[in-house]
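Encoded as structure tokens, here's the structure I'll be asking about.
Apart from one protein chain that is not included, each protein chain of the complex appears where it belongs.
And then subunit A:
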């Protein structure tokens, strides 16, 4: 390949104020992280509730959660994003619609759409993991908890979920990383996160290879760091004397 790499491009002025191209990447990274973390909070909370619902004795709750999972798992993420960004605002009450479309900063409304979309999408996946984690526990655990007089919410909070979460930390970690990678769909509705900034840099400078190499490195390092953090978490909550719950 005959290409003159020029890494100094990132330190050149963008022509806007005193900004250099590297600043764009930093801003983009900021959006990516903010987007991913807020989506993850939604996914984790909602996914846990749905996962619990799928294991409840009542048929209605379980069925609702099942329908949710199938709906959000079987439609491509990008389609879901377009629905949330282009269609859903039109269905809002008029005042809310105007506020969303006109009063909000375009970046803010895009941010809200992506966060909701990615959060709800990932919740379906978290739900399945939480359900599997709970169902992996011996039936006697819930029985023993009920036999002591604990009530259903306490049984889940104190006995079942703490064990289930320990079991599912590894798949949950890859879901967590997926959120960061999936957040790049935001670039398609104009939110200037990492991928969008990369594309913009490539267009402004014609240094396409450098821009995408840097983006690749940033995504990779970010995800590696997250994985190491999660590994640390896994070690911290390890139960002594127990292999099944991540002990040794």
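Quick notes
As a working rule, contacts are C-beta pairs under 8 Å (C-beta built on N, C-alpha and C of every residue); 3 or more make two chains touch, one makes a residue touch a chain; residues count from 1.
To be clear about the criterion, contacts and distances are computed from a predicted model.
Selecting from "Proteasome subunit alpha", "Cytochrome aa3 subunit 2", "ATP synthase subunit b" or "Amino acid ABC transporter ATP-binding protein", the unshown chain of this assembly corresponds to "Amino acid ABC transporter ATP-binding protein" (UniProt protein name). Summary of contacts with the chain left out: across A:41, A:83, A:143 or A:206, the touching residue is A:143. Only one of A:63, A:101, A:151 or A:235 touches the absent chain when the whole complex is considered: A:151. One chain is missing from the display, and on subunit A it is touched by residues 138, 140-141, 143-151, 154, 158-159, 162-163, 166, 239-242, 244-245, 247.
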